[in-house]
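This report concerns only the one structure given below.
With one protein chain withheld, the remaining protein chains of the complex are depicted in position.
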Amino acid sequence: MYQYDHFDQEFVDQRVTQFRDQVRRRLTGELSEDEFKPLRLTNGLYLQLHAYMLRVAIPYGTLSAVQMRMLAHIARRYDRGYGHFTTRQNIQFNWIRLEDAPDALADLASVQMHALQTSGNVIRNTTADQWAGVALDEIEDPRIWCEIIRQWSSLHPEFSFLPRKFKIAVTGSPNDRAAVRVHDIGLRMHKNAAGEIGFEVIVGGGLGRTPLIGKTIAPFLPKQHLLSYLEAIMRVYNQAGRRDNIYKARIKILVHEIGVEEMRRRVELEWEGLRDGRLQLDASVVADIEQRFARPVYEKLPADSAEVALLRFKDKAFGRWMRANVVPHLQPGYAIVNISLKPEGEPPGDASAAQMDAIADLADAHSLGEIRVTHAQNLVLPHVKITDLPAIFARLQHIGLAADNIGQVGDIIACPGLDFCALANARSIPVAQRISRHFADAKLGAEIGDLQIKISGCINACGHHHVGHIGILGVDKHGEEFYQITLGGSAENAASIGTIVGPAVAYEDVVGAVDNIVRTYLDTRNADERFLDTVRRVGISPFKERLYAAA
Amino acid sequence: MAKPASSNTRAVTANRLRDGAVVFRTVTGGWSSRIADAETASSETDAARLLAQAERDAATAVVVGPYLIDVAEIGGELRPTSLRERIRAYGPTTPMAGVEAVPYL
Partner (left out) sequence: MPLLKNGRISEESWQPVGDEAPLPSDGAIVISFARFKAEPDRLAGRNAALGVRLKNTDDVRALADHVGRLGLIVLEFPKYTDGRAYSQARILREELGYTGELRAAGNVLLDQLLFMQRCGFDAFELARPDAELVWRKAVSTFAVFHQPTGDGRATILEQRRNALFEQRAQATWSGTAG
């Protein structure tokens, strides 16, 4: 966990003071809503359907137990007792009062948290592999670099009024779990021929109305130049990104229109003047930041536990949970525990204050006080002794978070949709709940295997529907909710955008349509073939034919 | 589909500035969180007058973003006609059961 020094603390404290003054000016009428809106947005405060919504940053998805307890406190004290973990590894509170927002931010600052860069046309919270630092396949921990980006991008004077929001993701593993190819900038750490570690810089990916896969602008960027290169890209985008049409304002459109070659030429031109300047990263400063991550101290343990292996066999429920939710850790005797925030029939990504407290306690007792948030809206206990797994499972069952469905049909990503969001055209959460319940009743999850269903309530694609194996997009047809279904999307290494399977279906028919698609898969797949691979092999026609045959 | 505007019954809604709550412009010129209290307008002129009054409250930092919504009397109750406005008036359609009811060990 990164520990603030007095500079970091002073910065967030001053930010709270600044926002308190801005809220005061708004409440007295000194600021109009038009003037206040961008100010509150840059502090993560939206006005949604029912209330203000506060989006709190969880930089690169890493949380301490202390911070999780503070989120529980915010939920109880300022909200209605729960929070919603998002696809950007953040958390949103749906029922915040404007007059309380400065106090909530002050409470957050007391545990080294903030809502900086969570909204507005700025560089947003940088996301990373949720297993950073503990994954078996990792080359280098991406969080050091995310933290450096977090600091550089916070209240950047030149880039606080960009054409549109800007999202960066970093992966330190060859197996991309951070979706770097569908970000404005994706950074993939890798080794060059000389064995040095650097970044592949990918630019112009994204979802939304025009989904595009990012292009490589620099195949290998030495680490000390990371910030100067990012600044060069941002400067090109700030000046040349389109501002005439909100749907064409993301950097992906610029890259698409001028081509990656021209983009590279312009970036390199800017970079020339910046490369050897003050943005160059000094190794001692990087080492200092790395050191403040206070690496976990592991015990020397046997790699396996015979007792746990036996229990896995004897207790079927525990065995299923182990298979679906627990993955290997780089440290012998430890495991990574994924906690599904997708219990059957519940809103995806929601956690109550009591659940947050309980997970904080679990982290203190069993995970060296650390928790991760995933972009699939789940939580992770990253440093768990294998011998502690049965106790954790029992406790998770007790608090209703033992769903054994990570990566399966029940592990649905959904944006808040029309139930909360001012931008949405259709509901997302109840669609997810119905699908979840349907497949839980059919007890089909494990048999279906890997299947990512992603639901967005509008074209802004907060639910990442384009990269869902099954993507579901809510649209408004003459005041009725309809849902467009796509197949074959993926945000992983071989990223792809899903293909629309046919005409949109009505709200009442979504579950039936998904069931139909899944059954076509089960009938069509080769042995052990994943849903995504079947779709890639046979195309969408068999799915389409069967889905619309009845109509 | 655009319905003939003149046949619509309308009310004015907004969010209250200090807490963001959904509110409706009332017959007494105040704001209520219950749609039953809303003043309605059945002509274009009345609707425009209602909105203009509401916009004065937006300028003086009482509410944010007032606008007109279509309402209809259904089962003796005044209700918004669109799903979005029904969700604003009555809350999310998603069950939030058990939010406070998680047992501690």
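The chains carry the letters A and B, assigned in the order they are written, with residues numbered from 1 in each.
Methods note: a residue touches a chain if its C-beta (ideal position, glycine included) is under 8 Å from a C-beta of that chain, and two chains touch if they have at least 3 such contacts.
Keep in mind it's a predicted model, so treat the numbers as computed, not measured.
Undergrad: Among the chains present, which touch the one that was left out?
TA: A
Undergrad: Determine which one of A:G29, A:G273 or A:P332 touches the chain that has been left out.
TA: Missing-chain contact among the listed residues: A:G273.
Undergrad: Pick from A:D282, A:E299, A:E508 or A:D528: which residue touches the chain that isn't shown?
TA: Per the contact definition at the top, the residue touching the missing chain is A:D282.
Undergrad: Would you indicate which residue among A:Y60, A:Y82, A:W95 or A:W152 is in contact with the undisplayed chain?
TA: A:W152
Undergrad: Determine and list the chain A residues touching the chain excluded from the picture.
TA: On the chain A side, contact with the omitted chain comes from 5, 7-8, 10-11, 14-15, 17-18, 22, 35, 38-39, 121, 151-152, 154-162, 235, 238-239, 243, 273, 277-279, 281-282, 284-285, 288.
Just so we're on the same page, only the chains that are shown with their structure count from here on.
Undergrad: In their shared complex, at which residues does chain A touch chain B?
TA: Chain A reaches chain B through residues 26-29, 32-33, 47-52, 80-82, 96-99, 347, 350, 352-355, 358, 395, 398-400, 418-420, 427, 429-430, 433, 478-479, 481.
Undergrad: Along chain B, where are the residues that touch chain A in the complex?
TA: Touch list, chain B to chain A: 1, 15, 17-22, 58-61, 64-65, 82-84, 87-88, 91-96, 98-105.
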